[in-house]
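Removed: one protein chain of the complex. Kept in place: all other protein chains.
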Amino acid sequence: MNPAMLFQGVGTLFYQDPKIAIARIVLILLGILLVYLGRKEVLEPLIMIPMGFGMSAVNAGVLFLSTSQTGTIFIDPMVTETNGLMQILQIDFLQPIYTFTFSNGLIACIVFMGIGVISDVGNVLRYPFTSMLIALCAELGTIVTFPIAHAMGLSWGEAAAVSVIGGADGPMVLFTSLILAKDLFVPITIVAYLYLSLTYGGYPFLIRLMVPKELRGIALKPTKRNDVTSGEKIAFDLIASTVLCLLFPVAAPLFLSFFLGNAIKESGVTKYIQLLEDIFLYAATFFLGLMLGVLCEASTILNPKILILLVLGMIALLLSGIGGIAGGYLVYLINHKKFNPAVGIAGVSCVPTTAKVAQKEAARVNKRCVILQYAMGANICGVITTAILTGIYITIVPLL
Amino acid sequence: MGELISPMAGRVQEIHVTAGQMITEDDELFIIEAMKMENAVYGDPGIVKEVLVKVGDKVEEDDVLAIIE
Partner (left out) sequence: MKEAILVALEVYYMGFIISILIAALIKGIQLVIRRFTPKKGAESERKEAAE
């Protein structure tokens, strides 16, 4: 008996192209590393633990599908032809989740509903112009990365998809890459989620670099209690959703999801709130992480463009962070120095991570400082601006 | 007579003071959890007259947490 046929995970290593074999081993180790970093909370554990496990399992569990073909029974993201797909759906255990929730963006939308249900738009309604201004400045990465990406050889669609990483919204990146850069959507999305997980650990340093201590700890006195009722918030959700869907129907699923989620929160229907917050959000996040990991199979992901994506993703988020803080400074100047520039980082719309980063950094310097409300306002406006820019990209790129 | 108000909306996670207690500027009086993050609430020095919330209560920004003299 041929030992290669007995332990096929190992046997296939010798059969495959050495580049792929080495990549498999690297990815197995990377998967293990991600789980470790997730456990240590250096990276976001909600995504990284399933992702790391999936990554190492899928790269280890390669077998001979036939005498000349290797593959896994996890997923096959490349099958598009209907008969083949039906067959794979009955064999590959994660294929149904992939085909029915991932590649059509459903899972991204469910995550977005969950984000809507944990967000308080009150601060968007109290300080709309300030929040929007910061959020727009925090989209710097989304804009500047585009020409850079194109100059580095990416197509219009690929460049747009990578730029959306600067909007710091996982579901948006997934959505954009599925529509505009289908061939690269796996690596783009992985890079996006990887870096987004890093923002919690990395952005504090950006704040400390760009905002001197005296300004970091500026406490903001809450102005007169501007009562924003639930009714107002629901009205906003409804109107904003409808208007944005009218303007950018391609991104309508995302708008609907976020605003519906938020409206449910404000409606007080506890059963629905629990459904979205406890079940939808965590189930979707869990499977999203798992999917991303399992899609990192060496032969799928080995693409020469991946190094470019890694660089561009970093550029996008770095520039957005810088832009956001610059926006914070802008508001600081406009408000006659009565503002905390650190709030700016929250414009990079990783809800609620960046808002928490802003609050944490401010509280570190001045323990009485509470800027979370302003940060959340910017955070959510960030989601809106990213969605708007995504909608524009998706609409414009096919016309180029 | 001063009202200690909550600086943010969230859930009262921990209460570190009781009625009659004397507090200083540096004491952590309450822990409010918002967005899965813990935030400590500080007050001005004085004596706690009354604590108006209990652990698990949902509070809004500007809600009165305690009365301090």
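Per-chain residue numbering starts at 1, and chain names A and B are given in the order in which the chains are listed.
Keep this in mind: a residue touches a chain if its C-beta (ideal position, glycine included) is under 8 Å from a C-beta of that chain, and two chains touch if they have at least 3 such contacts.
As the structure is a prediction and not an experimental result, all values here were calculated from the model.
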Which displayed chains the hidden chain touches across the whole complex: A
Contact with the hidden chain (one of A:L46, A:L198, A:L220 or A:L247): A:L247
Candidate in contact with the missing chain, chosen from A:I88, A:V111 or A:L125: A:L125
Touch criterion as defined above, residue of A:I239, A:V269 or A:L333 at the omitted chain: A:I239
Residue among A:L94, A:I115 or A:A135 touching the omitted chain: A:A135
Contact footprint on subunit A, counting only the chain that is left out: 124-125, 128-129, 131-132, 135-136, 139, 143-144, 146-147, 150-151, 156, 159, 163, 228-229, 231-232, 235-236, 239-240, 243-244, 247, 381, 384-385, 388-389, 392-393, 396, 400
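Everything that follows uses one rule, which is that only the chains that are shown with their structure count from here on.
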Mean-CA-position distance for subunit B and subunit A (Å): 35
Subunit A-touching residues of subunit B, taken from the complex the two chains share: 7-9, 34-37, 39-40, 42, 61-62
Footprint of subunit B on subunit A - complex, ascending: 118, 120, 122, 222, 225, 352, 355-356, 359-360, 363, 367-368, 370, 372-373, 376
